[in-house]
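Just one protein chain is left out here, and the rest sit where they should.
Now for subunit A:
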Amino acid sequence: MKQPASEAQQGGPEAAPVADAVPLTKPAGKTPGGSPSRPPLGLRLDFRTLSLLGVLAALIVVGGITKPDQFLDTSNLQLVLTQASIIGVVTVGMTFVITSGGIDLSVGAIVALASVWATTLATQEYGFAGILFTAIIVGLACGLVNGVLIAYGGMAPFIATLAIMASARGLALQITDGNTQVVTLKSVLDLGSRDSYILGVPPLVIIFAAVTVIGWLVLNRTTFGRRTVAVGGNAEATRLAGIDVRRQRLYLYLLSGLCCGIAAFMLIVLSGSGQNTNGNLYELDAIAAAIIGGTLLSGGRGTIVGSVLGVLIFTTITNIFALNNLQSDVQQIAKGAIIVAAVLVQRRTARNGEG
């Protein structure tokens, strides 16, 4: 690795294009070589994040008022976090891709393919490790195809990942032949049971937390993260600064594929099965959560904290609706309205805050 050289090269060209593309509040604009003014704990609570927390708090109030007994309950917290964990891991990967100015429409299909590949009778013979390994390798392999098509094949991310979405779903269907593949391995199933909670925290939530922390560190505290932001801000300037933009893109889609592989394994643990219909519309949920969180769809700015808050908001809404026995028609209408409201509130507070 030629760490010092690229580090020094990066500061200048990166800061310039990104800064005039987007008014940055997030940690992209570093002074070359020097340590930038990092907020305490490394967490800057900007207005966007605050407004997201406000929306989440408002939802918790609504849930607490309408269904106090069921909503404000440890088991409900475990439930909401567990249900957020799988899409949450996918969203972390998606946040990186969107930050770099790309998009990954194939995440749901990759989760489906990885989950069925890892639960065939043949794979199950290799036990816990076989399932975990297969899920991750299939995720990485799909990410690799995406990355090569986009970075070296010059295809638009939208088109390339759309194509992989179709093919991966088709392959998943071919493997399962439409059947549900039930997992019979006790070691895998046990990971999702109440007995394996660690201090009351489900293992799936721990995986989610670990992926979030690692994702946050990588995006905000590493060269890789700064290059990701730079590619999204101005790819040409980044290339001229001597950074291998194509390789960076390849790595980003690999990362998204890896997250899908992890999510597929988590889904196998949670549902005890693999099915070709798994991961339905994950791409939309992950993109929506990232955008609500404050990641720019055009690239150049990304926030893992925001994405995770976006996921939590969605999951909490679903939870409150289900606890109140509202039907899916009302749920969908209200969900759309809340997305619009959340984004409007966020914009307003952000504008006031910056102005």
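Convention: a contact is a pair of C-beta atoms (placed from the backbone, for glycine too) under 8 Å apart; a residue touches a chain by one contact, two chains touch by 3 or more; residues count from 1.
One rule holds for everything that comes next: contacts and distances are computed from a predicted model.
Of the names listed as "Probable dual-specificity RNA methyltransferase RlmN", "Protease HtpX homolog", "Substrate-binding domain-containing protein" or "Putrescine/spermidine ABC transporter permease", the one that matches the UniProt record for the absent chain is "Substrate-binding domain-containing protein". Of the options A:Thr176, A:Thr212 or A:Ser256, the residue whose C-beta touches the omitted chain is A:Thr176. Considering the whole complex, the residue from A:Lys67, A:Arg249 or A:Arg301 that touches the absent chain is A:Lys67. Along subunit A, the points of touch with the absent chain fall at residues 67, 69-70, 73, 75-76, 79, 82-83, 117-118, 120-123, 126, 130, 133-134, 137-138, 141, 173, 175-182, 192-194, 267, 270-273, 275-280, 318-319, 322-325, 327-329.
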